[in-house]
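Shown next, in structure tokens, is the structure this report addresses.
Apart from one protein chain that is not included, each protein chain of the complex appears where it belongs.
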Amino acid sequence: MIIEDWESTDLSLLETLDHVLNRGLVIAGEVTISVADIDLIYLGLNVMVSSVETAHKVLRKRQTK
Amino acid sequence: MKLYLYCLLEGIAQLDQLPQGISNAPVRLLPIDDLAVLVSDVDKDAVAVTRETALAHAAVVRSVLDRTTPLPFRFGTLVSEEQLRSYLSTRKPALENNLRLVRGCVEMGVKIIWSISNNDPHEQQLSDEKQGAGARFLEEKRREILGDERRSAQATEISGWLHESIGELIRDEHVAVRPSEKLVLTAAHLVERNKIRQYREKIAEARASRPDLHFLMSGPWPPYTFANIELEFKTRFGVS
Partner (left out) sequence: MKLSPENPLSAEPEIETAHVEEFVEQLRCVTDTLPSRINIDAHSVEQGLAKLVLTLIEFIRRLLEKQAVRRMEGGELSPEQIEELGLALMRLEAKLQELKTQFGLADEDLNLDLGPVGRLI
């Protein structure tokens, strides 16, 4: 996702953005680090989706050599 | 070629009249096992957030709301078909559970802000000439912290009051209490379709009874706030 610089004072657009950008299903590696059953750090690793794919490609290449 | 994902649906054979998607790409229904995903084929690695793309995403997701309740994907979800299938197969039970939870419902939103800037004038103290800069600094912080605690308590009370007002009409809720300067709380309510009118009436009543607060109501939305499933795995530190 590329985030561009922009301004808006359109309330309905802002509400829409609040929903589509901050919520919804996330396909990603999600990691919770918890201490004593309390979730402390929640990492939404969206970047991981493409990184993992690249890693797999590299591994496959190595294996076929 | 990647897939841009809009939303996940319970098995639907076909959908007519789907709107145009991101960058005018056509939207199609991709069945996977007994679920289905609305997708567009996109030849990019990333999608820019613009007014047009955000609105297009929202339009596609809500276009199915008359027929079924989808689980919306977050904006910008761009994956290969393989990644999508892998995701669906590993998380199937959680996703099906979520689909069941939101079935027949829509999301209604309530945001509340204070109507007056919540600074208690009584807290103002006469500055003591004898106090040094450090002491004055701490005094100022003390006042700020007291203000924060007061607002926090009030926000919690308001959250409880809101829940009492519409608790019976909702299937689930997601409330974030944010006693910052202006915003009190943001709430998302999962409301069954046949209860929307009652819900709105109740909210209107509640709103009228609190002139000290300003309200924003929005909806109906597809259940964006209720879509995300439990986190996949946890790493525990051995501290108890």
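By written order: A and B. Residues from 1 in each chain.
The criterion applied here is as follows: a contact is a pair of C-beta atoms (placed from the backbone, for glycine too) under 8 Å apart; a residue touches a chain by one contact, two chains touch by 3 or more.
Note that the structure is a prediction, hence the values are computed from the model and not measured.
The residue from B:12, B:94, B:113 or B:229 that touches the chain not shown here is B:113.
Between the chain not shown and the residues B:12, B:65 or B:206, the one that touches is B:65. Within the entire complex, the positions of subunit B that touch the omitted partner chain are 46, 49, 62-66, 76, 106, 111, 113, 132-138, 141-142, 145, 176, 178, 182-183, 193, 196-197, 200, 214-221, 231.
For subunit A, the list of residues touching the undisplayed chain reads 1-3, 6-9, 11-12, 14-18, 21-22, 32, 38-42, 44, 46-47.
We take it that only the chains that are shown with their structure count from here on.
If you average the CA atoms of subunit A and of subunit B, the two centres end up 16 Å from each other.
Against subunit B, in their complex, subunit A makes its touches with residues 1-4, 6, 8, 13, 15-17, 19-27, 29-36, 39, 42, 46, 49-50, 53. Residues 5, 7-8, 45-51, 54-55, 57-58, 61, 71-77, 79-80, 83-84, 87, 109, 218, 221, 224-225, 227-229, 231-237, 239-240 of subunit B are the ones touching subunit A in the complex.
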